[in-house]
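Yeah, one chain of the complex is gone here, protein chain that is, but the others are all in their spots.
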Amino acid sequence: MAEVQSLEDAVRELVHDGDSVALEGFTHLIPFAAGHEIIRQGRRDLTLIRMTPDLIYDQLIGMGCAGKLIFSWGGNPGVGSLRRFRDAVENDWPRSLEIEEHSHAGMANRYAAGASNLPFAVLRGYLGTELMERSASTVARVECPFTGEELAAVPAIRPDVGIVHAQRADREGNVQLWGIVGVQKEIVLASERSLVTVEEIVDELEPRPGAIVLPTWSVTAVAEAPRGAHPSYAHDYYDRDNGFYQEWDEISRERDGFTRWMEENVL
Amino acid sequence: MAEVQSLEDAVRELVHDGDSVALEGFTHLIPFAAGHEIIRQGRRDLTLIRMTPDLIYDQLIGMGCAGKLIFSWGGNPGVGSLRRFRDAVENDWPRSLEIEEHSHAGMANRYAAGASNLPFAVLRGYLGTELMERSASTVARVECPFTGEELAAVPAIRPDVGIVHAQRADREGNVQLWGIVGVQKEIVLASERSLVTVEEIVDELEPRPGAIVLPTWSVTAVAEAPRGAHPSYAHDYYDRDNGFYQEWDEISRERDGFTRWMEENVL
Amino acid sequence: MSEDFTADELMTVSSARELQDRTVCFVGIGLPSTAANLARLTHAPRTVLVYESGTIGSKPAALPLSIGDGELAETADSVVSVPEIFNYWLQGGRIDVGFLGAAQVDRRGNLNSTVIGDYDKPKVRLPGGGGAPEIAAMVREVIVIIRQSERSFVEEVDFRSSVPATGDMVVITDLGVLRRQDDELVLTRVHPGVSVEQAKEATGWDLRVADDLDETDPPSDEELRVLRELRSALEEAKA
Partner (left out) sequence: MSEDFTADELMTVSSARELQDRTVCFVGIGLPSTAANLARLTHAPRTVLVYESGTIGSKPAALPLSIGDGELAETADSVVSVPEIFNYWLQGGRIDVGFLGAAQVDRRGNLNSTVIGDYDKPKVRLPGGGGAPEIAAMVREVIVIIRQSERSFVEEVDFRSSVPATGDMVVITDLGVLRRQDDELVLTRVHPGVSVEQAKEATGWDLRVADDLDETDPPSDEELRVLRELRSALEEAKA
């Protein structure tokens, strides 16, 4: 049974220095509120995992929370670079950042393997690319035992903590989300501990087209966080704040300006 | 784009002697009408594939359509044996039946690998069981290239023809189904050619909770077949005919009685 | 306390009692489903029933005849695909208890639901493993319901369909209850009116008996009432 608690308490109980943490949400339902709480609590040396780091990891990286990043596409969608991510990779600011880089298909399969309690996943991919060499410790070749065909293998990802945002939970902690569902289910099921922030807690989860439900017993903690995905969006609650994604390019351009903005708006 | 055509035409075009054919539907939405059409057209030497052969394969086997069966649970659900299946395995009547036997998890993963265009799937399972030895050509051991752990591998299933039943299609051949979705999507996507029979063809597919949609371009043919899953059921259309599943035990008990019933009711 | 109950009823009630509240239970069809739903409607209302058809948290009012009845989907918290139920939920390690039937069980707890006799030329071809091989392997506790006789309780099964995981394993029969201890099924309880001798005679190996052998409490009026309601609704559904 998931414990329904405050965001602050949930993050304090679940996220510790040095943990591997995946805050997922494929463009939709990105758990910004939870990421900000991690920053406020001053976590350090996290291994951050996310297919598309997006602004939330730009902020975590810029604030020095991360020692390592596992990812597959590190841009500001529709805008350009993630400047704090680049500053860390190119100039080790505010600290060096180890990276482990994969393709989207590789990451999605690593999560699915984690959710399935398998040590690895098999896919067509990587062969011929330099990711195969650069991420050699996490990409291998396997041979089909029936056809002899050569395929790529990637190790499962099983984070210490998986965090996602969803539209709703009921009072028992059953979670419902819809729209683009991304890898939300996979990351909750792949993680040792999980936190779901929700737009609202309701008496009953009415069935809706395209919705998936995570039963309360598959989740560790649920916390109410209205607008907790902003500037990302929550389908049927609020739209993506495209303007903020544009502004972020300017806010994050210089180290000082970034730090000041974080102090004023997040800390 | 799926061709919307009559059941008779669709089966004639898609199903040929010697084909491997999977008529799927996990208890729900079993494509009985399509199976009966295959019997009427007198197909022979089929490799029949289905997790739960159910009455429809009892009928196909008893009528001599099958040379081989790939399956994981061959009973009459809630009643007992499939008597025609047993007669074929135990006494080679009406002809010998080669069997390739797996577990449900193995079959589900074989379908998923087929849908994913992978030659094999990896799972925990089989180890320690005699299925591992008895189905040795289709169960192998693989080692995780990262952890060295030993797991089971099963080859993908990619039938010549995949056939499922669904509640609805629109006039362009987009298919919608809901309730227990089983392996319907996997078998359509895993198969070289596919046929979906539907309760009705409608102008528009309204979104519904729990529904999945197969786009017309992922399906070969769609045929209207009202009550085409009977005595199985179609969620929100009609219930399972549990009485008939009971009666089948008696109808199928003796060879003569079975043949007579098929002549009177199917041919 | 009711006196007029059958051995099968006591077996089912006894099985239901094994299921603790708030456990997540993967349920096979037939007696396992009856027992699991009896538990849910009596002492274990928060038990979560998962069926291999992909229904999670089903709360059927009547017993399903098949593993995929519409009722199971309608009353579920979530319905997922069959690959997902086996990969993410069962193999994912999220199921506490697996509730199974079988045609044979042997001294070490191996289960046979595949063939009686030789696999290639079977005396009786049974339905096969279905979901059981992975259920048995992936859950923390395996509960097996099976009628006890020299034919079903054998030194070694004719075919190893399922090999229960190394966790807890309990076998509930119409005569009593066995638990696996040191890789061997041991009689730990007999039903009222059943002697140890009877249980031994109905076992195809030299049955070990626990030192602290217990006797099963007979079914309560409540247990019998709910069980009989479940069954009569099932009989109606069959008709």
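First chain written, first letter: the chains are A, B and C, and each begins at residue 1.
We adopt the following convention: a residue touches a chain if its C-beta (ideal position, glycine included) is under 8 Å from a C-beta of that chain, and two chains touch if they have at least 3 such contacts.
In this text, all values refer to a predicted model and were calculated from it rather than measured experimentally.
Interchain touches from the omitted chain, evaluated on the whole complex, reach A, B.
Interface note for the absent chain: among A:His36, A:His165, A:Lys185 or A:His230, the touching residue is A:Lys185.
Although one chain is not displayed, its contacts with chain A can still be listed: residues 26-28, 51-52, 71-75, 77-78, 81-82, 85-86, 89-90, 101, 103-105, 108-109, 111-112, 123-131, 134, 179-183, 185-186, 210, 233, 235, 239-240, 242-243, 245-246. Interface residues of chain B with the unshown chain, by the touch rule above, are 1, 112, 115-118, 174, 185-186, 189, 212-215, 217-218.
As a convention for this text, only the chains that are shown with their structure count from here on.
For chain C, the chain with the farthest CA centroid is A. Once the centre of each chain is set as its mean CA position, chain B and chain C turn out to be 27 Å apart. For the pair chain A and chain C, the distance between mean C-alpha positions equals 40 Å.
Counting partner chains per residue, chain B has residues 123-124, 210 touching two or more of them. Shown for chain C are the residues in touch with two or more other chains, namely 87, 91.
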